[in-house]
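Notes to accompany the following structure.
Only a single protein chain was left out; the remaining protein chains are all shown in position.
Up next, chain A:
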């Protein structure tokens, strides 16, 4: 029963994606083309986020803590 609910919910999510991006009205080959492009772009966004976001947050944290607290911080300590 739980599996059926989960499958129904996933199908509902997939259907919402089709409606929102107007893929519902496209022919099957156009839908495949759109899915490919969309998944590629989404994968690139996720990868970029994974590579760059933690480093940027860490640097920003260091920058702001330098302003408020530590004059003792040396510039050598940043690169780890």
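We adopt the following convention: contacts are C-beta pairs under 8 Å (C-beta built on N, C-alpha and C of every residue); 3 or more make two chains touch, one makes a residue touch a chain; residues count from 1.
Assume contacts and distances are computed from a predicted model.
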Listed names "Exosome complex component RRP41-like", "serine C-palmitoyltransferase", "Septin-type G domain-containing protein" or "ARMC7 protein", matching UniProt entry of the absent chain: "serine C-palmitoyltransferase"
Chain A residues touching the omitted chain (full complex): 12, 15-16, 18-27, 30, 34
